[in-house]
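Notes for the one structure printed next.
Of the protein chains in this complex, one is absent; all others appear in place.
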Amino acid sequence: MSALDLYSEPFAKTGNIAAEGFRKLLGRPAMNLLQTVIREALQNSLDAAQNGDGPEVLLRTRVLNEDEVRVLRSQVFARRPEGERHADLSEALDNGPIRVFEIADFGTTGLGGPTRADAPTDGEEDLDFVNFMRNVGAARDTHQGGGTYGYGKTSLYALSGCSTIFVDTQARERGQSVRRAMGCRIGEAYDAGSGSERRRHTGRHWWGRDDGEGGVDPLEAGEAVAISAALGLPERTTAREGTTIVIIAPIFDEQSDVRNDLIETVLWNFWPRMCRSTAQEKRLALRLEIDGEVVVVPDPEDFPPLDLFARALEGARHGDEAKAITSIRPRKHLGQLSIRRGARADRHVSALRKRSVIPKQSAHIALMRPVELIVKYVHGEPFPDGRFEWAGVFICSDEEEVEQAFADSEPPAHDDWVPQNLPTGAAKSYVNIALTRLSEEAKTYANPLGATGGGNERGPSLASTASIMGKLLEKASATGPGRGGGGSRGGVKKLKSLSAPRFVRLEMADGVRTAIFEADLVNDKSDPKLRIVAEPYIVIDGGMAAAADASVAFDGQVTRMALGVLQGTSGALEVGFNEGTVICHVPMPESAAVGVKLFLKEG
Amino acid sequence: MSRVDLLPRLKTIGVSHLLQDSNGAPPEPERVLEIIGENSPFVWFAASGGTAGNDLPSEFARGLRDIASRCGYPGENSQKARADFDREAAIWLGSHPSLQSGELLRDDVWAFLTTALLPKIVEWRYPERNHERYAGGVRNTFQRLWMRGVTLDLGEGHADRWVLVRELSEDAMVQIFERAAISSDARLSRAIARSWVDIAGLIGRGRMEDVMRRATIFIRVRNQVIDLAHLDDDDLAAEIAHAFNASIGSETGN
Partner (left out) sequence: MKRRIAFPFLTLPDEVVGFCGWMIGDPGQPLLKAEDCLEGWDYERDIEVNARLKPDFEAIAEALDLNKEDVALTVVLKGGTGAGTMPRRVERLAGASLTEEQPEVDLGAVIGSERLSGRLRLEVSILLEKAPVAPGPLSPMLVGARLWTDRKDILLEDGGDARFPIEVISFAEAFRDPGISFAPWFIHWRVGALDGDFGGSVRVYVNSDDLVTSERFVNGDPATLQAILGDVMSQLISAVVRMDDADDHLAECSEGSVGEQVRRWMDMAFPGRSARSILSVLEATPGRFHSAILAAARVGGEE
């Protein structure tokens, strides 16, 4: 087989979108790149599912063997773009082993329809091939489907170290089976050629067969079968329609653990389509192969917290223990919210990693339309009790007007509901109201009392009044003069006062175990002979020993008192007009607790 | 676990009414009915959580009246008769299966049982008619006996199940049961009671009042800084014995 022909797209006079702009179309990534790729690719596969059964998807990473590398270098990508700025391509293809990441779906429609963007269409035929391989940003016309081509596919190129993919598809055109294969690269814009031939190029390149008009078409039929087989791609027959996307030299984060990243990404984003209870026609059958090893992807029911989500999904589907989310004005049923809670189950090994996207304690509501593809999660308040978690599912109503409102609010990546995307009107209100209600529910589910103010509905219960009044018991004297009558509150003249003593620390002083207490003295300076007297006491049952118990001799005496520069070595200190912090040293008995009582003595 | 028998609760102010209106004497049954009859603002039940309207109050009254009668009530009122009553009533209360629930920790329940049902027995047991013998609390005529019974019970399997209830003097009981820091911990209470019996056997009951009073103070002081409940049985017994020895030591030192 001869090497594939290359077409590098120059800027047209009418202007193309340059590849950089093309890549930017992806918009702000709400998720990391691998997640975006998986979401987009799987969403497309689910959309392309043929009626009857859900699609089968194979995700596979592998290192090409020697023969396959040779085919890739000498046949598929033998011809290279001219000009500069293609170093990434040779870096990936010409040095060392080549790794690929394949996303293959089966039981889908494949990339059918015409192969050329300029082919006339009758409006009946799907334009999947053109849209996927040639056009950018064309809205895909699946009735209430989840995906669009155009934006999402840029992520496929972004994941490739050389912005290059190879595609093999078994599809139909005008009812006839077709097999197609083609390479495509979306690099940076560059200049190439010399003299008057020098032109600006968009950075987009296709590898296929010369169409005789300066462009390339995909390889077809036997040639496509042969090249795909030579590259070791999954086998296809007319009975196994679908598409294989080969991402060349995928950039997997150095530290990332691809196997577990893939498991949790697929499950976290597509679990509603993978549950044991999911209907056959919606069900996604996923196979995962990492460098030759078949990896078992657990069912969501065996992958906490998705077990709870799966139960919540059941509830939302059947309105079972679910809450209707409604708009009052205009009056409309917006959808069902179902929340389930349970003991926090141990996580699957792939979700135990530090950077796992799976929450350690779920407190999330998954938002979806009836198509049951997750748009996003609303984060809520987790249970304060870490042993429990909750999971919710909201499915918007399938009433045309309502579902369209939510669908229209989605950005191209389908990863959000943005009411601002809608014109003012009922549709915008629906989305706004639902999001507000859902965020309230998420915040309050774990602690419904606290959030609604609790006491509002309380009847004649005296419990809270008793508790407020109870503040005056027990803790009373520990709160010091700040709240007492001794301060200057209300313009009352300052009175002499001494706060309750506080224990500060224990220390060894001259070989004696000594407790240090302090208290605050406020002085009205009316008594030049004012004294402070300190009496230590043994603590019994949490308080001062009663006189009846005083037969337990405690001959402890205060050994030092101080207020600023004033010092004393007994239990009394003349303070005169001074004020501030009084320090008091009490020697400790061997196995008893000690407090100290301070008095003001007027002279 | 069977349902809790809910018991009537008599408010503090109801106790005062019953006693005031009868000028200090125990109220006559007709008076009691008049004041705390139906729809009385002074008597209430828990709103839920068990069975109200059970036979327990009447069984309680009958049981204690029988014991009192055996001990000489109403005619004989010697110190021995009262001591016999305290002992037998404590054992009966401590072993009654329906008297183990949280209801019995409530003062207002005891206030009802005492003031409304058995005021005559209170007068017989405490002729001085102190208010605290009627109102709920650690000095309530029957509540104090119940506390002794449930706390000092050595268990059905024990060869001499009620030895502590029988042996301890009134003063020793008061030292234990009027101090919540001790009586709230049943194991600690029993350990002290056992020690009391041992020491009384050695030095004679006559000296025990002072020795016990000081020993319980030592124990409470110690319990403030170390958690006696955390010690195993042997260490706890040693700790208690140490307190008694220290108490005896300071007695001879005086």
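For clarity, chains are labelled A and B in written order, and residue numbers in each chain start from 1.
Convention: a contact is a pair of C-beta atoms (placed from the backbone, for glycine too) under 8 Å apart; a residue touches a chain by one contact, two chains touch by 3 or more.
Please read all numbers here as calculations on a predicted model, not as lab measurements.
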Q: Would you indicate which residue among B:Ala61, B:Val163 or B:Ala181 is in contact with the undisplayed chain?
A: B:Ala181
Q) Among B:Glu30, B:Glu128, B:Asp160 or B:Asp227, which one is in touch with the chain left out? A) B:Asp227
Q. Of the residues listed, B:Pro119, B:Gly136 or B:Gly149, which one is in contact with the missing chain?
A. B:Gly136
Q: Please give every residue of chain B in contact with the chain that is not shown.
A: 1, 3-4, 6, 9, 11-13, 16, 41-42, 44, 46-50, 100-108, 131-132, 135-138, 147, 180-181, 183-186, 224-231, 235
Q: State which residues belonging to chain A touch the missing partner chain.
A: 341, 343, 383-388, 390, 446-447, 449-450, 460-474, 476-481, 483-486, 489-490, 492, 495-503, 506-508, 513, 515, 517, 532, 539-544, 546-548, 586, 588-595, 598-600, 602
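Just so it is clear, only the chains that are shown with their structure count from here on.
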Q | Approximate Å spacing (C-alpha centroids) for the pair chain A, chain B | A | 61
Q) What residues of chain A sit close enough to touch chain B in their complex? A) 538-542, 545, 549, 551-553, 591-593
Q | chain B residues touching chain A - in the complex, by the definition given at the top | A | 179-181, 213-214, 217-218, 220-222, 224-226, 250
